[in-house]
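Below you will find the structure I want to go over with you.
Only a portion of the chains appears, each positioned as in the full assembly.
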Amino acid sequence: MIQSAQAFAAPFLDPLALGIVAGGTAVALILRTPLGDVGRATGALRTLGRKRFDAGPLITQIEALSRIAAKHGVMTLDRSVITDPDVATAISDIVDGKDGVTVAAHLAERQTARAERHRTASDFWASAAEIAPAMGMIGTLLGLVRMFLAMEDVTAIGGAMAIALLTTLYGAVLATLVAMPISARLRTQARAEYVERMRLIAPLETLATREAPRWQRRAEAA
Amino acid sequence: MIQSAQAFAAPFLDPLALGIVAGGTAVALILRTPLGDVGRATGALRTLGRKRFDAGPLITQIEALSRIAAKHGVMTLDRSVITDPDVATAISDIVDGKDGVTVAAHLAERQTARAERHRTASDFWASAAEIAPAMGMIGTLLGLVRMFLAMEDVTAIGGAMAIALLTTLYGAVLATLVAMPISARLRTQARAEYVERMRLIAPLETLATREAPRWQRRAEAA
Amino acid sequence: MIQSAQAFAAPFLDPLALGIVAGGTAVALILRTPLGDVGRATGALRTLGRKRFDAGPLITQIEALSRIAAKHGVMTLDRSVITDPDVATAISDIVDGKDGVTVAAHLAERQTARAERHRTASDFWASAAEIAPAMGMIGTLLGLVRMFLAMEDVTAIGGAMAIALLTTLYGAVLATLVAMPISARLRTQARAEYVERMRLIAPLETLATREAPRWQRRAEAA
C-alpha cells in the first residue's frame, strides 16, 4: 500500500521545483517583512496545535486570589504563582496599589498590542498564500523557456513540460493547503483569545477597585 | 430519454477526479476552520429548505401571553409552551421579574450572537467557493504532469487530457452551482431573520416593563 | 449587407452553447436568490428605458396642492389624483392630520426601503455578471472533455474546439455587454432617484407642519 502510494507520488516530487517555489516564497516574504515579524510569524506556528484559549480557569484563579486578598490582605498576592502574563501584570499592578480604572486600561492596552502582534503573524501567512502561486508561475515560466530553447529533442518535451508544471502545482498546494489554512486558523484563534480575554478585565478591575482604597489606608497607616 | 442523458453524462463522471476536488476542498476547509464551525456550517444546510422566517405568529403569541399575564398574573406564563428560543428566554426573564431594559438587552445580545453564528456558516461556504476552483486546478495539474510523463503513447493523450480537465470542471461547478448559492442563501436568510426578529423586541420589552413593577409589588407583599 | 452579416455571424451561433451559458447563469442565480428578489430584478429591466427621475413636476404639484389646502382646507386634498406613491402617501398622512416630523420620517423610511429594493435588483445583475463567465468556462471545459475523448477523428477537432470556445465567448459577452451595463445603469438610476426624491421631503414637511395645527383646531371644533 505504502509502496504503491510512493510509486504514485514519485513523479510529482522534484527537489529543484520545490526549491524554487518554497525558497522563492521565503525570499519574497523576507524581502517584504521586517525580520522581527518573520520570527513572530514562524513562532506563531507552535500555537496552532493548542486548544482554543479558555478564560474559565483564569477566572477561577482570579476568584481564589480575590478571596486570599480579602482574608490576608492584597500584599500576600505577591507570593502566588501566576502563569498567565495578563493576570500576572494585573495582580502586580493591584499589589502596587493601582486602582480599577488603571488596571483595566493597562489590560486593554495589552489586548490591543496582542491583537496587533497576532494580526502581523496572520497577515504574514496571508502574504505567503499570495506569493506562493506567483512563485509557482515564475518556476513554470523558467521551465517553459528552457524547454522551448531545447526543442530539437521532441521526446524530451513531455518530461520538461511535466517538471515545468510541477512548480505551479506546488505553488497552488502551498497556498491552498498550507499558507491559507495557517493564516485563517491564526486569525480565528486570535479573535477567540481576544473575546475570551475580555472576560478577564471585569473581575480584575473589581478586585483592584476593592483593594486600592484599603491599600491606601494601610499605606497611610504605615 | 434517461438512458441518453446517462450516455451523455457518462464521459463527464470520474470518481478519482471528483474525490480530488471534493476531498481536497473538504480537507482545506477542515484545516482552516475550527471543528465546531465546520459542524455549524454543515448543520446550516438543513435550514436552506425552510421558509423565510416570519415574526408574525410569534408576535400573535406574545400578544396572547400578554393578555394571559394581564388576567392571571405573569407567573402563569411559566406554564405556556413556547417553541421559539428567543421568546422563551424573554418570557422566562419576565417571569423572573426582569424589567424591560434588561429583557431588551438580553434579546439584543442573543441577536448579535446569532448573527455571528450565521456569518460563520455563510463564510464557511464562501471559503468553499474559493477553494474548490483552486483544488480543481491542482487536480488538473496533477493530471497534466502524469500525462506529460507518459507521452510515448500518443493515442492516450486525449483521454488523459479529458480526465485532467474534469477536475477543473468539477471545481468550477462546485463553486458556482453549489458553494456560492449556499453561501448567498444563508446570508440572505440570516439578514431576513435578523430584521424580522427585531420586531419581537418591542412587544416583549413592553410586556416586561408593564409586569416588572407588579411582580415587585407581589414579591414585596409575599 | 444583411445577408453578409448573417454569413459572418452564422459560425458564432450555437443554440446548445447559448443554452449552457444563459441557462446555467439563470439556474445559478435562481439557486442563490430568493424568488421574490428574482422577480424584482427582472421587473427592474422595464425601468431601464425610462428618463431620469425628475422631482420638478412633483414639486409643482405639491405647490398646487398647498395652495388648494390653504384656500379650501386640507380635507379637500383627499379628492386630488396623485400618481406618485410617495407624494400620495404623504398627502394621505397630511389629510389624516399627521404633523411635519411624522410625515418626513414616513417619507425617509420609504426612501430607505426603496434604496434597499433598488440595491437588491442591481446586485442581482452584478451577480449575473460574475456567474456568466464562470458558466462560460464550465461549458468550454465540457466541450474540451468531449473533444479529447473523441480525438481519433483529427479533422473534427477544429469544429469541436470552436464550439467549446463559444461558451466562453458567450459568457464574456453576457457579462460585459449585458449584465454589467444593466447593473451599472440600475445603480446610477437608483442614486439619481434617491437624490431627486430627497427634494420632495422639505415641501411636504412644510405643508404638514402648516396644516397639522389647523386640522387639530377643526377636529376640536367638530
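Each chain gets a letter, A, B and C, in the order it is written, and its residues are counted from 1.
Quick note on the criterion: contacts are C-beta pairs under 8 Å (C-beta built on N, C-alpha and C of every residue); 3 or more make two chains touch, one makes a residue touch a chain.
Source: prediction; values computed, not measured.
What's in place is 3 chains of the same protein, and the file's complete complex has 5 copies in all.
Basically, only the chains that are shown with their structure count from here on.
Shared contact partners of chain A and chain B are absent; no chain touches both.
Copies chain A and chain C of the same sequence differ by a rotation of 145 degrees once their CA atoms are superposed, given in steps of 5.
In the contact between chain B and chain C, the residue numbers used by both copies make up under half of all numbers at that interface. Inter-chain spacing, taken between the CA centroids of chain A and chain C, is 46 Å. Among the residues of chain B, none is found touching two or more other chains. The residues of chain C lying in touch with chain B in their complex are 24, 27-28, 31-34, 37, 127, 131, 134-135, 137-138, 141-142, 144-151. Those residues of chain A whose C-beta lies close enough to touch chain B in the complex are 11-12, 52, 157-159, 161-162, 165-166, 168-169, 172-173, 175-177, 180-181, 184-185, 188.
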